[in-house]
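Note sheet for the following structure.
For this view, one protein chain was removed and the others were kept in their places.
This part shows subunit A:
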Amino acid sequence: MSGANFMKLSFASRSENESFARVAVAAFVSQLDPTLNELTDIKTVVSEAVTNCIIHGYDNDPNGIVTIAAEIEGDTVRITVEDEGAGIADLEQARQPLYTSKPELERSGMGFTIMENFMDEVDVTSAPGAGTKIRMVKRIESKKALYN
């Protein structure tokens, strides 16, 4: 098989781009013929990761840049979502279910928990002042695979 198929997108850290981002990734992943549930999972995790870049990475400043890359290889999709914003000092705490550093904004603290539950792998690279990069992997139970 030849190399992986990929796509890459950069956009302004504006909340109206959250729906754009999840729809764009879902459209790219559609070539694997995922189930509706798998597509919903992908949309949800992209929404979580992008929202975190905007709210936490850039503190709702619309002048930041969010970058998404997605790669398909065989039946596996790899998605990275990154910002060049604030970064995370305590990753272990950040990944705790229900933990949020912004309770005053009615955050639920469930973003990381959702990403971990909906994807096969999630890893986070982050440092204070150096931005955050989330890398997620999911195997798609392609309907196509049944026939090929």
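By definition in this document, contacts are C-beta pairs under 8 Å (C-beta built on N, C-alpha and C of every residue); 3 or more make two chains touch, one makes a residue touch a chain; residues count from 1.
To be clear about the criterion, contacts and distances are computed from a predicted model.
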Absent chain [UniProt protein name; select from "Pyruvate dehydrogenase E1 component beta subunit", "Anti-sigma F factor antagonist", "Amino acid/amide ABC transporter ATP-binding protein 1, HAAT family" or "SDR family NAD(P)-dependent oxidoreductase"]: "Anti-sigma F factor antagonist"
Per the touch definition above, residue among A:19, A:35 or A:96 touching the missing chain: A:19
Positions on subunit A where the hidden chain makes contact: 15-16, 18-19, 22, 37, 40, 43-44, 47-48, 51, 54-55, 97-98, 105-111, 113-114, 117
